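Note that this complex is displayed minus one protein chain, with the remaining chains in position.
For chain A:
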Amino acid sequence: MASGGGQSFLDKFAEVSAKIGNQVHLRSLRDGFATIMPIYILAGIAVLINNVVFPLFLTDDALAAAQYWGNAVTLGTLSFAAILLCGVIGYCLANNKRFGNAIACLVVSICSMVIMFPQTLTTAVANLTYAVSSGDSAVASQTLDASVLGATADTISYTGDVTGMISTTNTGANGLFCAIIIGLVATTVFIAFSNNKHLQINLGEGIPPAVGKSFSVMLPMLITLSIFAVFSALLQGLFGTNLPAIISTAVSAPLMGLMNAGPWAVIVIYTVANLLFCLGIHQSTISGVLAEPILTMVIVENMALYAAGEPIPADHYMNMQIINSFALIGGSGCTLMLLLDTFIFSKHKASRDIAKLSILPGIFNINEPVIYGYPIVYNIPLMIPFVIVPDIFIAATYGLTCLGWISPCVVQAPWTTPPVLSALLSTGMDWRAAVWQVIEIGIGMAIYLPFMKVSEKAQQHQLELEQQANEAAGHAQAA
């Protein structure tokens, strides 16, 4: 439909983006996140039940007892997700590289990650008990509570070095970047060693294939894990630190800071991503790699904070749910508003037909029929609102959160949750967020309407041109 230089630039842009998005490590990262997404959704439900439902009819001890349930779910999901993600990314990378033994990569990834953990943790302890023994008999033992030390419970805190512990700081949201990096690196190293013929132990004929398979990965696995262990020992021995701590301060913190230094970084990424969808390539090719891992980390931390009853800091306001609940209404580009406009204002039969077909999936935020059928792809008038409407909503929702007019998002609701419900769920049942979502639908309809009119005129015009051309050339031309 577009022609000349514009077309070739857009094609080039689409081609380059697709190449980047299809790069094997980036694709594996996206696949990995998609695989563990259900446990985040599950955690979100548990957090909501714990913090919204239980307090409705329980108090004090009974509430705490009931909330143990939700906290248990949180411990196994939110607080453990980095370990799972690391293994799953290794598994996906192996599959994407067509490496035969994917499950071995899962094992290597998880082992490598835990190998990099600190072996001693300095941690706060609730209260301190000491015991001194001589031979068989206890000489002294005492619980050091605040009064013994001449302090009050509020002013005293104990810290101690403990061994034999793995911290949820490293296995939960804060460890996600570490998980990504180690999952990709460990698997890459392991596959490289596995493909080395000299390192494969061959037991000869007559050995059951499963036995042979487990032996053939032994040496590569041993070497990979040893390398990670040496690295871990060097970091501890020379610098007194560990990889998760380094990644947390050098990678995670700056990236999260960038995302939350205002809505700008997120807006830029989603502008490019949605523009890409206008060229027919799924927006997650871009956003799934550049924005989603970090924004997911933030919402997971928010879930954990909300579960613990703590306030959400301002640098956690920009998160995945701002996108999924408030800038993806009806799917990428917020096309639900275009469908509503079409039902109310359009007389164009083809548009109304496609709107009828698309409205049900659209309510659940699935909109490929709109994007390819309406169409939005290569349809310049509709590409404009498709890109700017989500940008406006990202900025506005972030702004409203900063103003305190709506609660920050604290729960990861599935992206397929219909509007109004998704706003309620993601903000921990804040009715103002649901009202804002309804207002968003009005704003979106107002913005889409003039572009829809232009698009229909252009389509009509093009149809006439094609008919003329057909008559002139005397043969049918494919649309």
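Here is the rule we use: a residue touches a chain if its C-beta (ideal position, glycine included) is under 8 Å from a C-beta of that chain, and two chains touch if they have at least 3 such contacts; residues count from 1.
Here, contacts and distances are computed from a predicted model.
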> Considering the UniProt annotation of the chain absent from this complex, which name among "Glutamyl-tRNA(Gln) amidotransferase subunit A", "PTS sugar transporter subunit IIB", "ECF RNA polymerase sigma factor SigK" or "SpoVA/SpoVAEb family sporulation membrane protein" applies?
Replying inline: "PTS sugar transporter subunit IIB"
>> If I consider the whole complex, including the chain that's not displayed, which of A:158, A:372 or A:431 touches that chain?
In response: A:372
> Of the residues listed, A:76, A:212 or A:361, which one is in contact with the missing chain?
Replying inline: A:361
>> I'm checking contacts with the chain that's been left out. Which of A:282, A:352, A:432 or A:453 qualifies?
In response: A:282
> In the whole complex, what residues of chain A lie against the chain that is missing from view?
Replying inline: 18-19, 21-22, 31, 34-35, 92, 95-96, 98, 277, 280-282, 284-285, 354, 357, 361, 366-375, 377, 416, 479
